[in-house]
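Rest of the complex left out; these chains stay put.
Labels for the chains are A and B, by order of writing; each one numbers its residues from 1.
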Amino acid sequence: MGAALPGLLRARRLSRRDVGGLALSDTLAPMSPERQEPQYTFSEEEVAAKSALARQFLETRSRLNAHVTAADNFLVKRYYNLDHNTYLEGGALPAKIKELMGLVVSAGLRCDDCISYHVIQAYRLGASRGEQEESLNVALVVGGSIVIPHLRRAYALLAELYPG
Amino acid sequence: MGAALPGLLRARRLSRRDVGGLALSDTLAPMSPERQEPQYTFSEEEVAAKSALARQFLETRSRLNAHVTAADNFLVKRYYNLDHNTYLEGGALPAKIKELMGLVVSAGLRCDDCISYHVIQAYRLGASRGEQEESLNVALVVGGSIVIPHLRRAYALLAELYPG
């Protein structure tokens, strides 16, 4: 995730405080030696500075995640850890592709927050606008016209991240 | 549902006016003799006074339900009645457990309004925060990371209802 972002923090997962039985170092810890944090082209702060929609999403998520962190629920922390590991670098597919895959399944399952998250992550990892659109195409054709309202909102975010 | 709440009314189901061919007494009527209204520890008014998120949810639902009530659609009223009976006391499982089950399936199906409703109902029936969280854990593991955005919002509501 590049440099730590004291302002926004890791809006999706846990804050950098120890959160009980499972310290954050565990929560974000790679599960196997070959797994590692990807090299991001942009930090979340840079994304938030570029796109008002991204900033709104990241701040809301950060604010709500504070309640999850404070709860210090053992199983939730494990799920966050597992989720975090899924998209790390070091497996058979690059992190960027896995984030785009996360985008496809999120759009197919029609989860706006998940779509925003993976669009931003893929952007941070250097995905082109064409790659984002082509991923959304797969979701549209597989998931049908009920995906369209989510597609519209995704395109509004893309327009801010890739401004011509 | 404890004492009648003239202000908030029964935000989920019908108002206490006769709503046509099926009077409210029918709409909320237990379907079999052994079914009965549970004993609530807290009224909806008390919940609304404690949590701004709960209040906002209950008021919005009440406002929108007025349109459903006014429509006086026969089949919708029957569905509300069936739905109401599902969670009554007097069956093989306590009402509190059934509300928590409603929470699990609502979270698994990713319905924010349904989650808020069942969190509030379980709270009114005396569920502890630990019971609420453990129910959400089942939904998270069964339903996957697309449940997480809904989990965050549920935890924000839990934080207000159980302010530690």
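Methods note: contacts are C-beta pairs under 8 Å (C-beta built on N, C-alpha and C of every residue); 3 or more make two chains touch, one makes a residue touch a chain.
Model, not experiment: these values are computed from the prediction.
S.K.: Assuming the complex is a homo-oligomer with 2 chains given explicitly, what is its full copy count?
M.R.: Every protein chain is the same sequence, and there are 6 of them overall.
Criterion: only the chains that are shown with their structure count from here on.
S.K.: If you average the CA atoms of subunit A and of subunit B, how many Å lie between those two points?
M.R.: Inter-chain centre distance comes to 32 Å.
S.K.: Quick one: in the complex, what on subunit A touches subunit B?
M.R.: Per the stated touch rule, the residues are 61, 64-65, 67-68, 70-71, 73, 75-76, 79, 83, 106, 109, 111-114.
S.K.: Mind listing the subunit B positions that touch subunit A in their complex?
M.R.: 110, 133, 137, 140-141, 145-146, 148-149, 151-153, 155-156, 158-159
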